[in-house]
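Quick one: the structure is below, questions incoming.
Only one protein chain is missing; all other protein chains are in place.
This part shows subunit A:
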């Protein structure tokens, strides 16, 4: 699928092995995706460990970055789940920081966006729903399934409501993973397509091409700014929806 000037917008999402590793016919190669994931964990760990090691009263740059991140996620968690939701804080904070750093490192030119692969985001989403199910059933037992039975509904409507609630619960991991994956994929494709327009106009359209080429270039710059916003916003949305779903496990029943 060539967009413009023979530039393939999907090419940037290709996974290629750096260190080939195939024991017993299993493909366990260390790929560019794995490299970025290791890098993300390294960056997050470094910022948080070094940022919290100083403990100055007047925080330096790195310490205030770590403090802002902590305060932001903590206020989101307590805002949605209340005070006792803080037991899930390490989980939500790790998810938020990983997704945010993955999105931001993906914005570095010619690097790789880990979250633009559905297998990564689906793994996160199923982890979240797994935690919700296991914690909800262990903590509340059969009372957890009261989640599917809304109160104050007339009897004849109840079977339909239960069906709708069940479908909405099952579709949660799908929508949670597809939202992050779709946003990152669409943004990077759009950037590449507009970059391809510039190349196609300057190489193949004569003088008129040079006149028009700055327009897609300006749009590509504006889209890059928008992509940084989306990178942060999707990490926030992922974290807050995780909180909403965990809240169901913490306080089931309507």
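Structure notes:
What we mean here is this: contacts are C-beta pairs under 8 Å (C-beta built on N, C-alpha and C of every residue); 3 or more make two chains touch, one makes a residue touch a chain; residues count from 1.
The rule we apply is simple: contacts and distances are computed from a predicted model.
One chain of the complex is hidden; its UniProt record names it "ATP synthase subunit c", one of "Xanthine dehydrogenase YagT iron-sulfur-binding subunit", "ATP synthase subunit c", "Transcriptional regulatory protein YpdB" or "sn-glycerol-3-phosphate transport system permease protein UgpE". When you scan A:12, A:63 or A:76 for touch with the missing chain, the hit is A:76. Contact with the chain that does not appear here is found for just one residue of A:185, A:200 or A:223, A:185.
Although one chain is not drawn, its touching partners on subunit A can still be listed: residues 1, 10, 76, 79-80, 175, 178-179, 182-183, 185-186, 233, 236-237, 240-241, 244.
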